[in-house]
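Removed: one protein chain of the complex. Kept in place: all other protein chains.
For clarity, chains are labelled A, B, C and D in written order, and residue numbers in each chain start from 1.
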Amino acid sequence: MTLTGWLGPEEWQAVALSLKVATWATLASLPPGILVAYALARWRFPGRHVLNGLVHLPLILPPVVTGYLLLLTFGRQGPVGALLDPIGITFAFRWTGAALAAAIMAFPLLVRAIRLSIEAVDPKLEEAAATLGASRLRVFVTITLPLILPGLLAGAILAFAKAMGEFGATITFVSNIPGQTQTLPTAIYAFLQVPGGEASAIRLVVISVAIAMLALVLSEVFAQRLARRLRQ
Amino acid sequence: MTLTGWLGPEEWQAVALSLKVATWATLASLPPGILVAYALARWRFPGRHVLNGLVHLPLILPPVVTGYLLLLTFGRQGPVGALLDPIGITFAFRWTGAALAAAIMAFPLLVRAIRLSIEAVDPKLEEAAATLGASRLRVFVTITLPLILPGLLAGAILAFAKAMGEFGATITFVSNIPGQTQTLPTAIYAFLQVPGGEASAIRLVVISVAIAMLALVLSEVFAQRLARRLRQ
Amino acid sequence: MTLDVSLTQTLGAFTLDVAFTAPAGVTVLFGPSGSGKSSVIQAVAGLSRPDKGHVKLDGEVLMDSASGRWLPPRARRLGTIFQDARLFPHMSVARNLAYGTRFAPRDAVALPRDRVIDMLGIGDLLERRPHSLSGGEKQRVAIGRALLAAPRMLLADEPLAALDEARKAEILPYFERLRDELDIPILYVSHAAAEVARLATTVVVLEQGRVRRVGPAAEVLGDPEITPMGSGAAGAMLEARVVTHHPDGLSELDADGLRLLLPRVARDPGATLRIHVEAQDVMLARRRPEDISALNVLPVTVRSIRMGDGPGALVQLDAGGNLLLARITRRSVAAMGLAEGQEIFAVLKAVSVARDGVG
Amino acid sequence: MTLDVSLTQTLGAFTLDVAFTAPAGVTVLFGPSGSGKSSVIQAVAGLSRPDKGHVKLDGEVLMDSASGRWLPPRARRLGTIFQDARLFPHMSVARNLAYGTRFAPRDAVALPRDRVIDMLGIGDLLERRPHSLSGGEKQRVAIGRALLAAPRMLLADEPLAALDEARKAEILPYFERLRDELDIPILYVSHAAAEVARLATTVVVLEQGRVRRVGPAAEVLGDPEITPMGSGAAGAMLEARVVTHHPDGLSELDADGLRLLLPRVARDPGATLRIHVEAQDVMLARRRPEDISALNVLPVTVRSIRMGDGPGALVQLDAGGNLLLARITRRSVAAMGLAEGQEIFAVLKAVSVARDGVG
Partner (left out) sequence: GQVTVFAAASLGEVLRDVADRFEDETGHEVLVSFAGSSVLARQIQQGAPADVFISANRDWMRVLAEDGAIDPDSRIDLLTNSLVLIAPGPATPAPIDKTLDLPARLGDGVLAMALVDAVPAGIYGKAALTTLGLWDAVADRIAQTDNVRAALALVAAGEAPLGIVYATDAAAEPRVGVVGTFPADSHPRIVYPAAAVAGSDNPLNDEFLSFLTGPEARDIFTAAGFGMVDS
């Protein structure tokens, strides 16, 4: 039984879309995630606790609320949405919006993981690099970043897994349009709404679990290998 | 304007219940969380990757699916529920079930945080304790545990915050019985379902955010203080 | 109490294959970096599992690959002192000290807490936290912690290596007091010659995972064959008795009839102690030199002369039954016409010995 | 090139308040633990901000609290070598070495990479990772890394402290070569007397955050007033020229007319080097001793005698214009009837000097 045979075209579409959404959500949230994690780990500034709280908001709020807030902000009528729409950037009801929702929901997990790795990097190595003439940015790119790779990877995979599973904020923000915004979790939800849809739902659950597990295991193995290489 | 005046009695009940549920969810998941984190951090055993995957499942699955699985397992007709019911332990439609759902949803976050702290404890200190005659358990209780307290605290607060916000799995598993299982997120959800309910929903969102933020900030401050005390 | 060790263990590319017996007193594992000293300690402590062999303490089997017996570290009751003190950072010094006490068997004869604290001079530190202690203070607390667990034996893996000279000088006497005042055997790892010379009752010389030589300290260290390894160690150890203290700050000692003047030693008259005389601090003279600043001129007999590969030579001397070593140049050997059996004089500056050789 | 330092900085309960000028050559910051040596290095490197003061390199202001000028570490171009080598664990040795090169200004005159690698003997390590290097190898790579960044000056904070004696002996010559072969001034922290004696051109003695003494190395180390601090350091430094190597493994040297015999030194005839003679290795004799093993007997004049608090005394000697120090007992001073201006003999064993005093 081939995978394509087992899954209907719409389900197949949902798998592909979920992968795309989760991948982009993860990749796109890495740069801001690293920046925020770095700020929280290394800088002492007045709004530190507030920033930390903000980052954690999506964890605390019911996802539906996060979804509504996203809709109110990034919808066409929303302040940011209205700003971006004319220049061709639209999130609401697009797969990009699904990626945005997933990214925001996964953000606290990503930031936590990266922050911990940054805190584990010996600032003395960064000082050493500075005495050799490297600018702050160069120090970060050539020293800090490579040293936090294992943690970064772990955080990214965690974010990816979370993004694969995100439902509440996604369906609220970008709805559930097959082929456009219907991800695996929303597809599973749709099946659960339909009498007798359990079998299909279970099929999709198995697939999404398999993907996320694979990512998890691979990341563990890879992170361990990286860490071993760095062990001084 | 007093808090009691601002909130209706039912809303007030939801706040109290949410606090109870989140507190118990956090406290009760600490022992298994520590055990699993320790196993993942320190032991090499065949099912390690599987265990790690299982722990992460609630993160990957849409919460509704987790809720259904809980219902099928811990419901009165479920295999575990049927076993526990005669001995007076019931989860279905009880606040205990809400706590169980919240605990399971928060479990991956808790385990991750604790695991990282355990990995940061120098095994040499544990070896030193062993040479002084302490059994494995004593070593854990007297050395490892105190040393991971900052991470434990951080993980517990993260879990608490997540538990405060958990909605999908909770409502699916234990539904929403005012006073019994109506937590803040369900109350928020309910307000969002009716036209014009936004104002009430926002009130509750503010409260739940305030509680979680307070916990976060306190934990950060406290963890930093602990860490400073331990710094060798 | 005797520790009987026989171990085979493969560690990566390295193979440890040693067997030795550590009698009462201090047995020093001596050898260059990477020779397997720490690996032996780990195996004896139960922190690693040898592939083959046994560890027996006074006949009790701590581990034996043949019978499959293996006591976990906590059941061995070997007080272990590590290079990095490994104090528990979340406990005060007092709680660190108390840690092992509660795990000691009821019938174990523990040292009185006050005596240990007193002996180590850590009475003022009890309320402090490890991170606020200096390196030397940390090690003293670590020693106390190990002692108060009522160990049957002490293992110490380069307890002084991480300390600077001043701290080393501060700790070394405590180990000497352990050796001299307590009845607990000590297995002590070091690659510092001065430590070995001052502490060792028995020396086990390791090289590349194998035992190169075992024997009483005086014999091993005075053996010209073995000393080039740790050249600084070459020298003699004299057991000496304090005769009296002179008002000008010098102490007079007697080593089997040899009269020595040294800067004041911190012992009462009548006490015995050991003096490490480094070979390179010993000058030889064919005639008794006069009008010189050196206070100790000892009549000696040349026992053997070992020419080195370089410009040096090691001369073994008999000083009234004591063994002395002198490192001089081959040119001097020739110029002085030294030969076995010749009666000459060894000249020893009081201050040379003073540095770190008295314990 | 001259480094001009003036700093005031409060660090917790500790106050640093120092001012000194480091001329070309090696300036050693010398002083007991906690005297503020590392704090000075940190401030000069730009890794901490002093409350007040300035740091100027050859007139260029690196920082000045008065004008508010502050160059960040990366712009100072001071190659810094730390006690813990701080190699980048994720890079090979080659990439570690190359790290600073790309940040050096285009017009900076960098040392040729091959020469540095050669000088430090790290050619075989290039593909290795830091974690697989021994402590000594790590430090050599760290030195190379600092040099290849084309620094205008080197700062070294106890670069040898974490190493054992063998490793120390392995690295020290590299610093001597830096001093002798390169034109880069070095600010070097140490509290090990032997290092100071071998390396220092200028010595800055710190005590409790203040400068106790600054001056040319020979002067500071030969000053009986200052030496009790780091008693091992007491001694003299002689600049000597290699005259010839004898076939029996001895080298003949000439220090301003003094003829010395030492175990073979690794320099060609004609080369100059410095010899550290520790005060406690110098014996005094009123008459020229004969038939003794010591090869170096030097006619000297007593310049001053400083009685210690204990049994010791420090005698400053003039040896043909060179300064020598001898530590003997007060009893000997009395017995020999030493007095200023007296002509006597200093006796020096060749092997005493051999240990670590030649560089």
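By definition in this document, contacts are C-beta pairs under 8 Å (C-beta built on N, C-alpha and C of every residue); 3 or more make two chains touch, one makes a residue touch a chain.
None of these values were measured; they are calculated from a predicted model.
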Which of the visible chains would the unseen chain be in contact with across the whole complex?
A, B
Among A:A22, A:A92 or A:L125, exactly one should touch the missing chain; which is it?
A:A92
I'm checking contacts with the chain that's been left out. Which of B:G33, B:P62, B:G75 or B:G133 qualifies?
B:G75
Considering the complete complex, of A:I171, A:I188, A:M213 or A:L226, the missing chain is touched by A:I171
Identified contact with the non-displayed chain, of A:L27, A:L72 or A:A227:
A:L72
Residues of subunit B in contact with the chain not shown:
68, 71-72, 75-77, 92-93, 168, 171-172, 174-179, 181, 186, 189-195, 197
Tell me where the left-out chain touches subunit A, residue by residue.
64, 68, 71-72, 75-78, 81, 92-93, 171-172, 175-182, 190, 192-197
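Assume only the chains that are shown with their structure count from here on.
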Steps needed, at fewest, to go from subunit B to subunit D via touching chains
2
Please identify the chain with the largest separation between its CA centroid and the CA centroid of subunit A.
C
What's the distance between the Cα centroids of subunit A and subunit C, rounded to whole Å?
60
Can you list every residue of subunit D that touches 2 or more other chains, as numbers and ranges?
none
Make each chain a node and each touching pair an edge, then name the shape: line, ring, star, complete, other.
ring
Hey, which chains are touching each other here?
A-B, A-D, B-C, C-D
Listed in rising order, the residues of subunit C that touch subunit B in the complex are 45-47, 72-80, 82, 84, 86-90, 99-100, 103-104, 129-131, 145-146, 149, 155
Touching subunit D in the complex: which residues of subunit A?
124-125, 127-135, 138, 142-143, 146-147, 229-232
Flag every residue of subunit D that touches subunit C in the complex, lowest number first.
32-33, 134, 161, 164-166, 191-192, 232, 246, 248-250, 261, 263-264, 280-281, 283-287, 289-295, 310-312, 326-333, 336, 347, 349-352, 354-355
